[in-house]
Each structure stands twice: as C-alpha cells, then as structure tokens.
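Shown here: the complex without one of its protein chains, the others still in place.
Here is chain A:
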Amino acid sequence: MCMAVPSRITAIDNGIATVEAFGASRTTSLMLLEDEVAVGDYIILGPGGSFAAEKVDPETAAEALAYLTEVLATGQA
C-alpha cells in the first residue's frame, strides 16, 4: 500500500527539489506543493516520487522515520 517516507530537502533548483531518505537521493517537482519549502524541510512525495505532495513538520517526520527505520531493521518490508 501507499507507505510514505518523509524525505529531507537537500537542494532546490528552479522548482525541483533534491531530497534524501534512508541514504537514497532523488529529485522531485515542487509544482504541486502549496506550502513554501526550503532546504532542510521534510516533504512526502506522491506515488512514484515525481511530485512532492505535502510538507511535514520536523517532529512528525522524525516520528515516522523512527517507525520506518524499525520496519526496515526487522525486515518487515
């Protein structure tokens, strides 16, 4: 199902953000994101990762990432 991984923005260039999660880096368009974002913010990507879907506050992102780290560590994924 549609599990979402909060990803940290490491760079923004002309509406395209480079984001990082679990050591993987990729780019995503900010075209559909209503919120203003900056480097260091966390976002959730839509299916396929082409577009950023939502900005997530740092506390929620940290909590979600802690849970997802446990899932990865136990091999449930």
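Quick notes
Just so it is clear, a residue touches a chain if its C-beta (ideal position, glycine included) is under 8 Å from a C-beta of that chain, and two chains touch if they have at least 3 such contacts; residues count from 1.
In this section, contacts and distances are computed from a predicted model.
The complex appears with one chain absent; UniProt names that chain "Ni,Fe-hydrogenase I large subunit" among the candidates "Quinoprotein relay system zinc metallohydrolase 1", "Glycine--tRNA ligase alpha subunit", "Ni,Fe-hydrogenase I large subunit" or "Response regulator". By the touch definition given at the top, chain A reaches the unshown chain through residues 1-7, 21-22, 24, 26, 31-34, 44-49, 53-54, 56, 60-61, 63-64, 67-68, 70-72, 74, 76-77.
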